[in-house]
Structure formats: C-alpha cells, structure tokens
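This report refers to the structure that appears directly beneath it.
Every protein chain except one is present and positioned as in the full complex.
Every chain is named by a letter (A and B) in the order it is written, and numbering of its residues begins at 1.
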Amino acid sequence: MSSLFKRNEFYLGLIILCLVIFLSITTNSFLTIENLLELFTSYSFLGIMAAGMLVVLISGGLDLSFTATATISQYIMATTIIKYGGNLFIAFLIGAGIGIALGLLNGLLVHYIKVHPMIITIATLNLFKGLLMFFSKGKWIYNFPLWFSEPYDIMVFKNSEGYIYPISLPLFIFIVVLIVTGFLLKYTILGRKIYAMGGNKEAARRMGFNLFALTLFVYGYMGFLAGIGSVAHALMVQTVAPNAIIGKELDVIAAVVLGGASLLGGSGTVIGTFLGIAMVAIISNAVILLGIPSYWYMIFLGAIIITSVSITAYNYKLNMRKEAEIDVA
Amino acid sequence: MSLKSFGKVEVLYRKNPNSFVLIPIFLITLALFSVSLPGKFFTVSNFSSIAFQLPELGILTIAMAITMLSGGINLSIIATANLAGIIMATIMKSQSLVANLSGVNLVTLAIVVGLSTSVIIGFINGIIISYIGVSPILATLGTMTLLNGISILTTKGYVISGLPDEMIAVGNNSILGIPIPFIIFIIIAIVINFWLRKTTSGLSNYLVGSNENAANYSGINTRKVLLKTYTISGLLSGIAAIIMISRFNSARAGYAESYLLVTVLASVFGGFDPNGGSGRIPNLIFSLFILQMVASGLNLLGISSHLAGALWGTILIVVMLLQNKRKNES
Partner (left out) sequence: MHEKILEMKNVNKKYGGVNALKNVDFSLKRGEIHCLVGENGSGKSTLIKIISGVVKPDPGAEIIINGEKVKHLNPRESVEKGIQVIYQDLSLFPNLTVAENVAISDYYRGNIKMVNQKEMYKKAIKAMKKIDISINPKKLVRELSVAQKQLVAISRVIATDAEILIMDEPTASLSKHEINELLNLIKSLQKQGLTVLFVSHKLDEIMSISQRVTILRDGNKIGTFDASELDDQKIAYYMTGKTFDQNEKRGTEKFGKKLLEIKDLCKKRNYMNINLELREGEILGIIGLIGSGRTELALSIFGMNSPDSGEIYVLGERVNLNSNYQAIRSGIAYVPEDRLNDGLFLAQPISTNIIASIMDRLVNKAKIFQEDKIKKVVNKWVHDIGIKTDDPENPVRTLSGGNQQKTVIAKWLATTPKVLILDNPTVGVDIAAKHGIYNIIKELASEKLGIILISDEVPEVYHNADRILIMKKGRIINEVFPDEITEAELQEMVIGGEINV
C-alpha cells in the first residue's frame, strides 16, 4: 500500500477523479455514456500512438517522426483503396505495413548513428514530411469508397431504456492496443528486455541482449501503431489531410510523460499512459462543456504539464537531499 | 604540400572539425547551384532575397543553439516569438495609443514591451529548469503549450494585420543595399559569439554544458548561468519576432511553427552537440547559409520547397553518419 502512494499513476488518477466529480456536479452532460464514448473515440488515435511512444520512451529512446509516419501511411492507404478498392483489413494492413517500414528505418538510424534519437527523428520527420508534401502536393482526400464510410461498431450494448451505445472500431482498437502493449511490456521476455535496456543499456549489452534487434522492434512497433492509429483516424474523420496529425507529436509525448514515463528511459506503464491521455481528453471536454472559450484548453494543458513536471523534479531533489543525511549521534 | 604544413592542417582539423566539413559543403553547394542555374543563382537579387529570408530562422537558431550548448534545449522559442509578436502588434493597433503617439514612438513602445515579455518568458524557463530542476525538454514543452494557449486566447485565433509603416520598414528596407534584418542578424551573431568566447558567463555556458558537476565544484554558479542563457534565448526569440511580424505585416498564433525543428536541425548541422559543451557561432552561420541556399536554389530550379525540407533531413542524417564514422575511426 505504501508503494501505491509513491506512484505517479496514483496522483494522476486522483486528479482525474477530482475533475470527474467536479464535472459531474457542474454539468449534466459529462458523466453520460454517450459523452464518454465519443470523447474516448475522438482521442483513440492519439491513444494508440501514445502506446507506441510509451514503448519507445521505456527503451530510452524518443520518436518525433511518428506523426509524419502516420500521415504517410494514411495517404498511401487512402490512395490505394480509392484506386484499387479493397476492404478494411487491407486498409489496416497497408497502414501498418508502411508504418512498420518507416519505423524500422528510424530504428536502423538510431542504432547506427550514436546521437540522441530526438535529433535523428527530427531529421527523419523533416525527410518524411518533405516527401509527403511533395508527392501529395498538400491535397486533401475525401472520396473514400462507401465501405470505408460505414460505421464499424464492434460491441453494442443497451441501457435499461433500450438505448443503444456502440463502441466504435477506433475505440475498440485503442483498448486492444492498450491491453496488448501492457501484456507485452509486463509479461513477455521481450517487454522486460525493453525495460532493462532503458534502465541500463551497457548492462543489457553485457547480458548479451541483442540491442540492435530490440531497437528495431521498439521503433518498428511505434511505426506499426502510428500506421494503425492513422487508419483509425481516417475512419473517424473520413478525410486525409497533410496537417491533421503532424504537429501533434509533442501532445502525445506530453500525455505519456504526464502518465509517468521518463524521458531518461526505463519507466512508464500502460495504465499511466491511459490516464495521461484521459487527462488530456477530459480537460478538452471540460472546456467545451463548461462553455469556456476553447482557447483555454491549451493554457490548462500547459499549466498542468509545467506543474506536474515541476513537482516531480522538486520531489526528486528533496529525496536526494534526504538520502545524503547522516545519523549524528 | 610539405609534411609539416600538413601537420598544421591536421591540428586545425582537430580543433575545429566542423568547419572542415561545413566550408567544403558550403562551397560545393554554392558551385553546384551557380553552375546549374546560370545567371539566376549567383546574382545580387538572389543573395539579397537570401539575406532577407535568413535572419528570422538565423536568430531563432541562435536562440536554440545557446541552450543546446548548455546541455539543454528550448522548445518554446517559436511560441515566445509569436506571443511577443502578438503583443507588439496589439500595442501598435491599439486605438488610444495610435491617437496619442507618433509612429516612431508607438513602434518603440511596442518593441520595448514585446522584448520585455520575451525576456520574462525566458527568465521563467530558466527558473523552472535551473532552480526547480525540470529537464529542459519537459519544461519548455510545457511553456510552449502554455504560451501558444495565451497567444490563441489573446487573438481569439485571428490575424492582427496592417502594422504601421515604421514597423514594416524594419523588415523590408535596406541600408547601403544590405537588408536591415540581415544587419540585425549579423550584429546578434557577433555579440553572442563575443559573449560566448570572451566573457565569464559565456564561457561558463560551455563548461556547464560539458560537465555540470565539475562546473559546480569549480565555483561556477551553474543555476545563474542557465538562468542567463534561457533569458537570452527568450530575448533573441523576441528580436526574431520583430523581424517576423514586420515581414509578414501581421502577427498571429502559430506562425512559423515548422521552424522549431528546423532550428534544432540547423544547430546540429552547425556542430552544436545536443549533449552540450560544443559548438561555434561561425559554423552555425555556415550551416544556416547552406540550408538557405539549398532552399532558394531548389526554388529557382522549380523544385517544390517541400523537397528542400526532405533534403535538409537527408543532409543531417548523412552528416551524422559521416561524423559517426569519424568518431569510430579515431
């Protein structure tokens, strides 16, 4: 129990709980199944990508290029199914395939260029974005085939009055991705090796872990989820635009860091990441429901990021000071 | 070449390996475009347009580079510039002030308030990073988000346009044929270079960036050094804002956001180590010129500016691969 209080997830959860209670009292529409389903559906693509970012951060890496990866996957997926037809499975297959390929390229570069991955992925972000804009000429895509526009609701449940609540495909994928990623990180050897690499890279090398393969997997998985997330996003908004996802990279990182992952690697959990995304989603929702001008959303978010990282840093400092104390007889 | 003078070259190389990569790339880029674009690239008008375009990115890059030198990063430079620009524009458009002040006074007042804002923002960044101890990426990510929010809130997402002529002159006029923005940029580059190489606090920036603990034990007030660096970074963002709004003749939240990552790229390309402690302003200027020449050359060749972005990314990757090879060999 005492370890619970040390955990970041606990405090984040507490803040979210307070927000939820506050919003349920002040508004009628917040704590309704429709609102919550819609809210999490609209954040599902970011959530899917955040799961990938979590894995990258745990391994001690960073990826700023995943939004470009996602947008490229989206364009190629959209143009292909518009031209040649297909089905939903093929759409996801294309998205995931392109995502994995670009992710692996990142992994390759990160492994061979011994420079902070932030710099490397800034370079690939510029590269991917430039190529995307050049080939797409910045055009939007609207004319999806009809089958792509159908609602693919997975589970439908009714309330006592017979009202039907569907769980949309993007939301369903988000949940599956969270479960799979959580399982991967916690229970598989691969996941534990990723934690180990993020905790002490040199020691992982000495244990004989194949760091190259791990790096490829981590960035490949990020790419894979960027691809999947991008198709989920296209399903939701039914358009593909060059600037719909690009530019959100720091939002995703902020959500994962709020959820307790460290930029130094080695720590972070799926539950934390989910709470981080939930926090961001609830704030944006609160602003709308309370009728506050939507500009306030970013101010709240910025203030919360600054406060939370400041508290973490300050606590760390205090702990260091305490550790140094001596028992003076 | 005699063996002895070759030895001298080697010494020079060891001391400043980045110049040895950048100067040839600079010359090759210049030669390639001059040959492939006869009468178009190597012209006064092309260089003049480069000299108008480079300063914005250039000043922002210096604002980024000095924080990287101290071992940090400042992701809030663009957000700072935008907010400072919005504040300047708001003052210049304020009815009551326009009625009571002459054009020059109005512009001066706007600039002073705008720059003060950017200094305060830089100071706050510095406090969060040095005194509270937040990692620079996270701290400036937070302030970036907050500042963008404030910018959107004050403008409600609209563009503030139609600035006084005195303001527009700053970004678009020339003195003796040299664009004013370029003069401002060169002055800043010289002053910052002087600060870094010739003053205690500037040199301390290198020391803190290479080994913060050692700097602390050496009697250097590392917190003060970081505070100063982030404050100067904020000030430079504010100066970039002056040029930005006068060239656009407007201010708005979200201008030039794509520059953020380009400034990191230009800094690294110019030899600033993202882990801190090394990098020189002259090399940074070469790096900026190469990037700008590539952009303008491709533009003249009729190639999309987006390909230029892709090319910048590729150049950076290739340079890092080469540097990596060099490191492995030595």
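Definition applied: contacts are C-beta pairs under 8 Å (C-beta built on N, C-alpha and C of every residue); 3 or more make two chains touch, one makes a residue touch a chain.
Source: prediction; values computed, not measured.
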| item | value |
| --- | --- |
| Chains shown that the absent chain touches, full complex | A, B |
| Touching the absent chain when the full complex is considered, from B:Thr154, B:Ser210, B:Asn249 or B:Asn299 | B:Ser210 |
| Touching residue (missing chain; options B:Ile220, B:Leu235 or B:Ile281) | B:Ile220 |
| Where the unshown chain meets chain B, residue by residue | 11, 14-15, 197-200, 203-204, 206-207, 210-211, 213-221, 273, 277-278 |
| Footprint left on chain A by the chain that the document does not show | 187-190, 192-193, 195-196, 198-200, 202-204, 206-209, 266-267, 324-329 |
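Criterion: only the chains that are shown with their structure count from here on.
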| item | value |
| --- | --- |
| Centre distance in Å when chain A and chain B are each reduced to the mean of their C-alpha atoms | 30 |
| Residue numbers on chain A that touch chain B, as the complex places them | 64, 109, 112-116, 118-120, 122-134, 137, 247, 250, 253-254, 257, 263, 293, 295-303, 305-306, 309-310, 312-314, 316-317 |
| Chain B residues touching chain A - in the complex, by the definition given at the top | 75, 128, 132-135, 137-139, 141-150, 152-153, 156-157, 257, 261-262, 264-265, 268, 274-275, 304, 306-314, 316-317, 320-321, 324, 327 |
